[in-house]
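Can you read through this structure? Questions will come right after.
Excluded from the complex is one protein chain; the other protein chains are retained at their positions.
Up next is chain A:
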């Protein structure tokens, strides 16, 4: 709020917030509170990469390319396990305000944390796997989209993993929990929960909680996320199966 450029935008949000206070508001895209946006997933989006995937959740559009395993460029000591190098970028045209420096500097490390538990790092010693994510359009729930898409790209690149990582987020607005929030819903949330989950193993690789929560609500929100992740995991699996069987 310090910068004058964002002043107009913020006031706009304040106005929008008011109808959200009572319990029976409707989401802007007409979804139910516990309804995710339709997912569209494709592997092999970038030909130059060893593996790549494209994901579309409503208006959130993400492309992830995976390079490697390749020789670590930095001179480093011998290590028995491989390195996972993650990088998340936003395209200049991804947000409503063009070329705005995004405040998502921590996305890269969050992506790394979410993936490192799922990848068998010991299967490629001395080498690095680079994961480059580009958010083409930021329509809310960007990080979950990036995580799911990245795990798909890793699988496409033939990198050994314990399981796919599916991710979903829940926003808490007033008294209601809404899953897979869109950008404008994220702007006026009281708290958010992001879960990265391995569906077949039923293990959580990452859990991020921000804002005000009560214990009961956290439970409720986590259950919602896990359920959404399991379903997304199935979709990711069918996407990969299709890719494999079409190329044999």
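Assume contacts are C-beta pairs under 8 Å (C-beta built on N, C-alpha and C of every residue); 3 or more make two chains touch, one makes a residue touch a chain; residues count from 1.
The working rule: contacts and distances are computed from a predicted model.
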item	value
Listed names "pyridoxal kinase", "S1 motif domain-containing protein", "CCZ1/INTU/HSP4 first Longin domain-containing protein" or "Ubiquitin-like-conjugating enzyme ATG10", matching UniProt entry of the absent chain	"S1 motif domain-containing protein"
Identified contact with the non-displayed chain, of A:127, A:176 or A:208	A:127
Residue of A:131, A:155, A:168 or A:232 touching the missing chain in the full complex	A:155
Contact set of chain A toward the excluded chain (per top definition)	44, 47, 50-51, 68-71, 78, 120, 124-127, 155-164, 198-201, 236-237, 240-241, 243-248
